[in-house]
Each structure stands twice: as C-alpha cells, then as structure tokens.
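Read the structure below first, then the notes.
For this depiction, one protein chain was excluded, whereas all remaining protein chains were kept in their positions.
Moving on to chain A:
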C-alpha cells in the first residue's frame, strides 16, 4: 500500500517529465512519407494535398484572385490554377505508352538467349540419341507394329492398307474418322516432328 503510494508519486513525476519531453519531440518535423501524399489516380480525382506546396508570389496573387468571380480569370490563369493543384490532367495520367514494346522485346531477347543456351547444351552436353531413333530402326519398329496389328480399329494398323502394302490415302479409312488421316501417325513413327526430337535436326520428308 505504501509502496504503491510511493510508486504513484514517482510515477506521476515521471509521467509529467516525460510528457514535457514528448511535447518537445512533437515539434520535430514529421517524415514526408507519414504525411498525406499527392496522387494522380483515376479513382481518386481529388487528392489529399495540392501538387504545389510552396507558392511563388505570383501564384499567391493568383490564389487571391481565385476568391473573386471566376469569370474574371483568363484561360491561362485557370490553367495555372489547375497546375498548382494537380500534377497531371486525366488525359495525361491515362495516356498510353510504348512500354509494351520494351517488355515484348526483352522477353523475346531472353527467349533467344535461352535458345543459344539450348543449342550449346545439345552440342556440348547431351550424348548421342539412342539408336531407336534411327530411320532404319523406326522403319523396322513400325513394320513390327503393323505385323502385330497395333490399334487396328482407329489407330496405327487401321491406317495401313494390308492388300496394297502401303499407307492408306486420305479418306480411305473405314469406320472412325480422324482429323489428320494417316499422315501424322506416319510422321511420328518416322521421328520427324515430335517436340523432344527437335534436337535431332533431321529433315522431315
């Protein structure tokens, strides 16, 4: 009880002195970023502060003239008043730019660098392709698949004409229709056009 009384006495003194210190501290200038800021935004037409904070003498005189009838203001004075309060007009803040060209160009540039890296990688890092990619191997593989009639209804074997011993022509398949005929299947088996095989550098027939 006595201790708390003493404490409260000390506490009051401490508080009063610290209040003096804090009051003095509040005289210190606030940082700019803590004060309301000016923004040019479509969804915030009237910002919290004016654009120009410190007016010249002529601007101050103009501000006085603003208090009178606005019909007495000239066009230039009206524009000056606008420029004091606002940085960019709506037309200026909404203007288009050519930035997209820079962005697309930079993206394509790095795409090209990546292509160079991959070319280097193919030449110096990767080993040879397996023999299963050789034209001869694929031909033997395809022949074997046809012999065992792989996917005879809609797939590979359905595209082969077993009487004439050749690939069926477009529009010749019975039954199901595929959008690409037998060509893409044939091409795949010749290992020409599929994506991991871009690295084979082989020409398509």
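The criterion applied here is as follows: contacts are C-beta pairs under 8 Å (C-beta built on N, C-alpha and C of every residue); 3 or more make two chains touch, one makes a residue touch a chain; residues count from 1.
The rule is simple: contacts and distances are computed from a predicted model.
Trainee: According to UniProt, what is the chain that's been left out of this complex called? Choose from "Phosphoribulokinase", "Cytochrome c oxidase subunit 5A, mitochondrial", "Exocyst subunit Exo70 family protein" or "PITH domain-containing protein".
Mentor: Hidden chain, UniProt protein name: "Cytochrome c oxidase subunit 5A, mitochondrial".
Trainee: Of A:46, A:116 or A:148, which residue touches the hidden chain?
Mentor: Reading the full complex, the residue touching the unseen chain is A:46.
Trainee: Identify the residue among A:29, A:54 or A:67 that touches the chain left out of the display.
Mentor: Of the listed residues, the one touching the omitted chain is A:67.
Trainee: What residues on chain A make contact with the chain left out of this view?
Mentor: With respect to the unshown chain, the touching residues of chain A are 42-46, 48, 66-67, 69-73, 75, 78-79, 81-82, 84-86, 89-92, 94-95.
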